[in-house]
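What follows is a structure written as structure tokens; I'll ask about it next.
Only one protein chain is missing from this complex, and each of the others stays in its spot.
Chains here go by letter, A, B and C, matching the order in which they are written, and residues are numbered from 1 within each.
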Amino acid sequence: MATPKPQMTIADLNQFFDDAFDTPRGYEVVRIEQDRLRIRQSVETLMLRPGGTVSGPTLMALADAAAYALILAHIGPVALAVTSSLTISFLRKPQPVDVVADAEFLKLGRKLAVVDVRLRSDGMADPIAQAVVTYALPSTPPLGPLPDSA
Amino acid sequence: MATPKPQMTIADLNQFFDDAFDTPRGYEVVRIEQDRLRIRQSVETLMLRPGGTVSGPTLMALADAAAYALILAHIGPVALAVTSSLTISFLRKPQPVDVVADAEFLKLGRKLAVVDVRLRSDGMADPIAQAVVTYALPSTPPLGPLPDSA
Amino acid sequence: MATPKPQMTIADLNQFFDDAFDTPRGYEVVRIEQDRLRIRQSVETLMLRPGGTVSGPTLMALADAAAYALILAHIGPVALAVTSSLTISFLRKPQPVDVVADAEFLKLGRKLAVVDVRLRSDGMADPIAQAVVTYALPSTPPLGPLPDSA
Partner (left out) sequence: MATPKPQMTIADLNQFFDDAFDTPRGYEVVRIEQDRLRIRQSVETLMLRPGGTVSGPTLMALADAAAYALILAHIGPVALAVTSSLTISFLRKPQPVDVVADAEFLKLGRKLAVVDVRLRSDGMADPIAQAVVTYALPSTPPLGPLPDSA
């Protein structure tokens, strides 16, 4: 796609999330590429259910966060992007390990971004869940690259 | 629909959730009717975002919980029902007040239950979000009414 | 909701569809109310499958058409509204009779309209399918009421 190159580094994004949210976020951005991004949530923060599985709401929150991080990485720290809709299919029982979420643009338009997210138990090939997340983008232009001091 | 009558009372259901989850759940079942159920999450437990709004993941978790509670209320405390898919549309900015979630069966089949959920800021007419939640039901028969001691 | 009153009559809308599409559309707008609209597709045009049932794609097309008609009825004949996403749950086997689709606004915003659609086999209480349809609205202002000659 003719999407802009990523404008934020991994460190930029993790710092942005640290600053934006009061509560610990649980996940870390671990990879940024053109049109793609990966976040990881450690098993220690997953609040496992009895039986060692991961709750559906935890996976939904992670899918939403991965899509948001992908968008910010590419358009800059525009805090006003808001989730417009999210569809998630739960596919397999999560294992009691870290969860990795891979987000990829289906579209990055002027008004809407549509992101495919695959969630996997760390080290497994088959996804535990798949989500399509749509964000409404603010009509103001993106802020551009972060200043050096950010 | 030819769905069974509710098999659990409001007190039954809230007790079931208290027993099933270690962490405080935040919401209360406040109404059970044929094919419908309402839960409410108090503003104190909503972890408001800066600006007083409610996060998307909080609303997703609440929609999932309302669907789960509706199913349990009608088929009995079958803990093995699992979310199969969830689609949510975010419609309006939540207000800094309690959130009320109204769940209603679109279908209660043998294998799948499909539930429509409308979320509203308390006292408002227009929904802040709408969700369709699909649960896979266990193939074992429901447990029937709770014993008196439950 | 503070949506505008319907700006088109049933006759206006059916005429608009007659003019806009080369092929016969199969369905008729049969009711317009504030925030709601009903269309009906006759069993003769439903291209029944063997066994007398209605195909999934026919129901998807009907859900999309009902949402489109609802939007046009309220904002005027703005042909440029385009479907942004559609989620449909198939709930029950259709009967070999007319299908009735009831569309209702979840939201009519400036950029997006989100519509709930329930499809029923004529005369049945339980829906055969439920859809949520999102339309992107053109940024140009609506055309206003149709002139008398339209």
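The definition used in the following text is that a residue touches a chain if its C-beta (ideal position, glycine included) is under 8 Å from a C-beta of that chain, and two chains touch if they have at least 3 such contacts.
Everything quoted here is computed from the prediction, not taken from an experiment.
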Request  = Counting contacts across the entire complex, name the shown chains the missing chain touches.
outcome  = A, B, C
Request  = Kindly state which of the options C:14, C:41 or C:84 is in contact with the chain not pictured.
outcome  = C:84
Key: Absent chain, residues of chain A that touch it   = 1, 87, 89, 91-92, 106-107, 114, 116, 125-127, 130, 132, 134
Query = When the complex is taken as a whole, what residues of chain C touch the one chain not shown?
reply = 23, 47, 56-57, 60-61, 64, 82-90
Hidden partner interface residues of chain B, rising order = 84-85, 87, 111-112, 134, 136
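As a convention for this text, only the chains that are shown with their structure count from here on.
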Message = Please identify the chain with the largest separation between its CA centroid and the CA centroid of chain C.
response = A
Inquiry  = Can you identify the chain nearest the overall CA centroid, using each chain's own CA centroid?
reply    = B
Ask   = chain A: which residues touch two or more other chains?
value = 84-85, 87
